[in-house]
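Here is the structure we will look at, set down as structure tokens.
Complex shown without one protein chain; remaining protein chains in place.
Order of writing sets the labels: A, B and C. Residues in every chain begin at 1.
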Amino acid sequence: MTAQPLTAKDYKSDTKPIWCPGCGDYSVLAAVTKALAELQLPKEKVAVVSGIGCSSRIPAYVAAYGFHGVHGRALAVASGVKLARPDLTVWAFGGDGDGLSIGGNHFLHSCRRNVDMTYVLMDNQVYGMTKGQASPTTEPDWCESKLTPKGPQVTPIRPLHLALACGANFVARGFSGDPNGLAKMIVEASKHPGFSFVQVLSPCVTFRAEQRNWKQLVHESEDAEEVASDVPEAMRRLAADDGFATGILYAGDRPVYQPMHPAVTELAAIERRFAS
Amino acid sequence: MTAQPLTAKDYKSDTKPIWCPGCGDYSVLAAVTKALAELQLPKEKVAVVSGIGCSSRIPAYVAAYGFHGVHGRALAVASGVKLARPDLTVWAFGGDGDGLSIGGNHFLHSCRRNVDMTYVLMDNQVYGMTKGQASPTTEPDWCESKLTPKGPQVTPIRPLHLALACGANFVARGFSGDPNGLAKMIVEASKHPGFSFVQVLSPCVTFRAEQRNWKQLVHESEDAEEVASDVPEAMRRLAADDGFATGILYAGDRPVYQPMHPAVTELAAIERRFAS
Amino acid sequence: MAESVAVVLTGSGGAGVMTAGQMLLEAAAKAGYYGLMTRSSGPQIRGGEAAALVRLSTRPVAVHDDSFDLLVAFDWSNVGRFAPELPLSSDSLVLSDPAQGEMPQEIAAYGPRVAEMAFGKLAKTIKGGRPNMIGLGAVAKLIGLPLEPLLEVVTEALKRKGAEAQDASAAGIRAGAAAAAEIGGPATLDPAPEGGVERWNISGNEAAGLGAVRGGIRFVAAYPITPATEVLEWLAPNLADLGGVLVQAEDEIASINMCLGASFGGLPSLTATSGPGLALMLESFGLGIASETPIVVVDVMRGGPSTGIPTKSEQSDLNIAVYGMHGDAPHLVLAPNAIEDCVFTTQWAVHLAETLQAPAIVLSDQMMGQARAVVPRPADISFMSRRLVAEPCAEGEVYNRYALTASGVSPMAVPGTQGCMYTADGLEHTERGIPSSLAGDHLAQLDKRKAKLTDYDVGDHWADTEGEGSVAVLTWGSTTAPVREALARLRRDGKKIRLISVRLLTPVQPEKMAAALDGVDKLLVIEQSHEAQFFHFLRAYYDLPAEVEVFNRPGPLPIRPGEIVERLKPWMS
Partner (left out) sequence: MAESVAVVLTGSGGAGVMTAGQMLLEAAAKAGYYGLMTRSSGPQIRGGEAAALVRLSTRPVAVHDDSFDLLVAFDWSNVGRFAPELPLSSDSLVLSDPAQGEMPQEIAAYGPRVAEMAFGKLAKTIKGGRPNMIGLGAVAKLIGLPLEPLLEVVTEALKRKGAEAQDASAAGIRAGAAAAAEIGGPATLDPAPEGGVERWNISGNEAAGLGAVRGGIRFVAAYPITPATEVLEWLAPNLADLGGVLVQAEDEIASINMCLGASFGGLPSLTATSGPGLALMLESFGLGIASETPIVVVDVMRGGPSTGIPTKSEQSDLNIAVYGMHGDAPHLVLAPNAIEDCVFTTQWAVHLAETLQAPAIVLSDQMMGQARAVVPRPADISFMSRRLVAEPCAEGEVYNRYALTASGVSPMAVPGTQGCMYTADGLEHTERGIPSSLAGDHLAQLDKRKAKLTDYDVGDHWADTEGEGSVAVLTWGSTTAPVREALARLRRDGKKIRLISVRLLTPVQPEKMAAALDGVDKLLVIEQSHEAQFFHFLRAYYDLPAEVEVFNRPGPLPIRPGEIVERLKPWMS
């Protein structure tokens, strides 16, 4: 059967996003469907997993199997899917709150466990869904939330640093304003064995309207041509990071965690061991 | 009143530890009481907080206020104590499972929040209390647990790397085999403003008997005289870390998170705002 | 003339229906009326269809009426999907802009009277004019609300925008009122009551926050969640002003553990959340029970299970609140039964938690929490007792943190108290606080933790009861409001009927309930839960009359007074 190649549009579901007009997440969705088209993955062999948040609504908008889980647990669900079904391509998505606040522990352990999947963190430095509170990536002096009227006063998490320190096997930063570039990056992340992490700067135009000018701030990383393959080198590069440099920072070769192997025994043999 | 200075013994409670004979935790306890004596803190002004695990039993053995909480939440409880009671000296304790597995998210966020307290992680690279499973610091090929008969197969967390990446303001490693050195380190950690992290190598003689020879492996860090005050430099030093180098690695000067301030209004004035 | 008039304003995101609704409520308050406003909106984060539901009255109103008198639609985008929330009758008036197309089928099906008003066109006649202001003016005219207070409110609200904006809005209001002069209003409000009752404009979530600080809460750690976030938003700046603090934690587990730490440190502590967050807190809530560390958790309930329906109300967290802890875990569960009662019930929860050294859950819900009402100022209550703290111990004296006392409450040492150093523990323990697995210690401490709650005399606050007769309605929480209104209607018709609205769910009060039910032979239990959680809870712990019926329904549609009257009619001879 020589089927027509699938286009990005084929990977869009017919569910209409609930996002605000102008939200960066639309472009992330576009990048995802482009990436799927680039990879020509059969729709039914892809699982898109997320938590809760504006960004986490993405699975329903992709024509693939999806799991819109609870807040903060996307990576645990995604790990379960991939460990049980190594034949599927598993992509997890979520916001900076979902992934780094309530979900921080699963981020830490997913980085080090190195299940072969891709995690796209749609970072808008705010909790969009709950109407604009500070997230772990918010600046310490951002005073627009009534919950932290004097700003969160806490040093933001730098997602790439954290991913590297926790052992992620592929670390990159993209920008929703460049869906083509982002699509390529997601393709690379997905192809790379193990746990791949992509931070995407994706503006929240409603609660962080000033992020509209991220397009002015975002620039390609100086080291973009040459991906680091060693953690200290990647760390060194990050030392000068302004948070807006895009590109693939690091690609490592740690062994993938895939502990499921074919059966070697029958149940009856196991049961016999109880006989006394 | 010119009271006698308190000795280490004065800071020991009369509750007998449940630890196995030879457990490294006895020496951590000794170091803690020595440190308290060194600091001459009034017993009632000290709060010792922990989670669950062999190591987490320590509060009851110290003559101070203590909170033996649930598994993995020591840092959250300790943060609450310190935020509500800035006048107290707050020390949190726990194992590698308590602090880095189930408690990983609170570790991450405590490092960055920078409440003025000290966290001593008693690392034996195993879950002692539950009879010997792999922890996040266990070697990938350690096969002694029935839960992971082929070893955990996951890259261990390096606690100092993680603490640095998450923004801890003071980072050190000690060894229970040197209680005097450890006591000094805890004193420094406690005096340093903000969140101070001390990883203590504390052997589990029951489930990791081979750790008895840690005393051969532990050595003072080459950079011990000169504490790094800048994160990239500390990271650079860690690049060569063998996991057994003791000493204070890093001491920073990030602002302490202490958001409680004296009242500026009466409740009545606030209530009046509801009047329509 | 009508004692109360109910109005809905609907339109898509930019139409400003929420602003208009709020202004209407404030204007009515200024004019001496009471009122209530709730909101509904579509699934979009921003800019979706929205509805402001406003009821104005000469007496306090805690619930919407069976139907709305007036529906003003600035446009019809997706308004059809709200139809079940916006019941109309044939007496209702629908006012819409002919430029916005047809009234949706679902609204038309109610068979209301229809009138047109070109909000858009009229607005364009005014420089800077906006359709919602035209609509506001029309509403005022149609329901007989004087224009003056409305103009005052609008002028006040636009102070920062300058005179031009103020004038444009005022002109819009006047234009709307003028345009409505031709149209017969659906009902005209009775004149506002005379007299100087102090009235507040407050939401249930703000009220819970106020109750907390009245009760002495000075430490809050929490993680945002709909529909509880406004509790926190109110508390954050006000706690800071009062010398306390609100910490935004990394998750709900951190939140409750920070509260435990702060309360251990001596500061009354609270967190607020909704179902999913409460679920995450339960393990540590149990630590509060075992270690006898008082804390208060406000759960603003939303539709469940799981993520469910975050923006809609339901009374389906009763089970988890009452039974959701592992082990035998006695604790306090309270529920406010009206917006203004969120003040009292939360304050009382803090009081009970502190007095009994036990964690408490306050079950509010989205309906109360996010509704805004103009109500009489909630009375000041001051409770006498506080946390029983330990005195310093002399050298050699032994301090037993978990001493077995007559009341079950043991003096709690606050860090800083000399000689009383102890370790709070979630492991079972001796009186001293030393871990113990002995049956005797376990039983003694279980008895103690239970008795301190069941032996405490909670007085009359355990429930609101009213009326007499052999028929009773037993309910709780926000469902109390429609029940009260239904019963008032029946009483107006000379019927005898009792209301028991349970405020203190646990510890259960069998004697007080038996007294309240004395002489009742027919009982209707009313609640907003698919599984009839309240009814089964009552069965488990109380002896109910032989004839019991249940009127239960899940969210999001509220139970309306008229439905309750219908359900009761067969019993009303």
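One rule holds for everything that comes next: a residue touches a chain if its C-beta (ideal position, glycine included) is under 8 Å from a C-beta of that chain, and two chains touch if they have at least 3 such contacts.
These figures come from a predicted structure and were not determined experimentally.
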Report task. Give me the visible chains that the unshown chain touches, in label order. Result -> A, B, C
Requested in this report: Among C:Met1, C:Ala99 or C:Leu443, choose the residue that contacts the chain missing from this document, as touch is defined above.
Outcome: C:Leu443
Query raised in the report: Given the contact definition stated above, which residue among C:Phe219, C:Phe344, C:Tyr422 or C:Phe537 touches the chain not shown here?
Result: C:Phe537
Query - Contact with the hidden chain (one of B:Ala8, B:Ile52, B:Val171 or B:Val218) - result: B:Ile52
Report summary line: Contacts from chain B to the absent chain lie at residues 18-21, 23, 52, 54, 70-72, 101-102, 104, 127-131, 133-134, 136, 146-150, 152, 206
Query raised in the report: If the missing chain were put back, which residues of chain A would it touch?
Result: 13, 15, 42-45, 47-49, 59-60, 63-70, 73, 76-85, 87-88, 105-106, 108-109, 259-265, 267, 270-271, 274-276
Query raised in the report: Taking the full complex into account, what residues of chain C touch the chain not shown?
Result: 43, 81, 84, 275-276, 278-280, 282-283, 286-287, 289-291, 301, 303-312, 314, 316-317, 319-320, 322-330, 425-428, 435, 437-440, 442-443, 446-447, 450, 529-531, 533, 536-537, 539-541, 554-557
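The rule we apply is simple: only the chains that are shown with their structure count from here on.
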**Report entry** Length of the line joining the C-alpha centres of chain A and chain C, rounded to whole Å
**Finding:** 37
Report task. Please work out the Cα centroid separation of chain B and chain C, and write it as a whole number of Å. Result -> 42
Query raised in the report: Counting only residues that touch at least 2 other chains, which ones in chain A make the list?
Result: 101-102, 104, 136, 150
Report summary line: Residues in chain C with touches to at least two other chains are numbered 240, 250-251
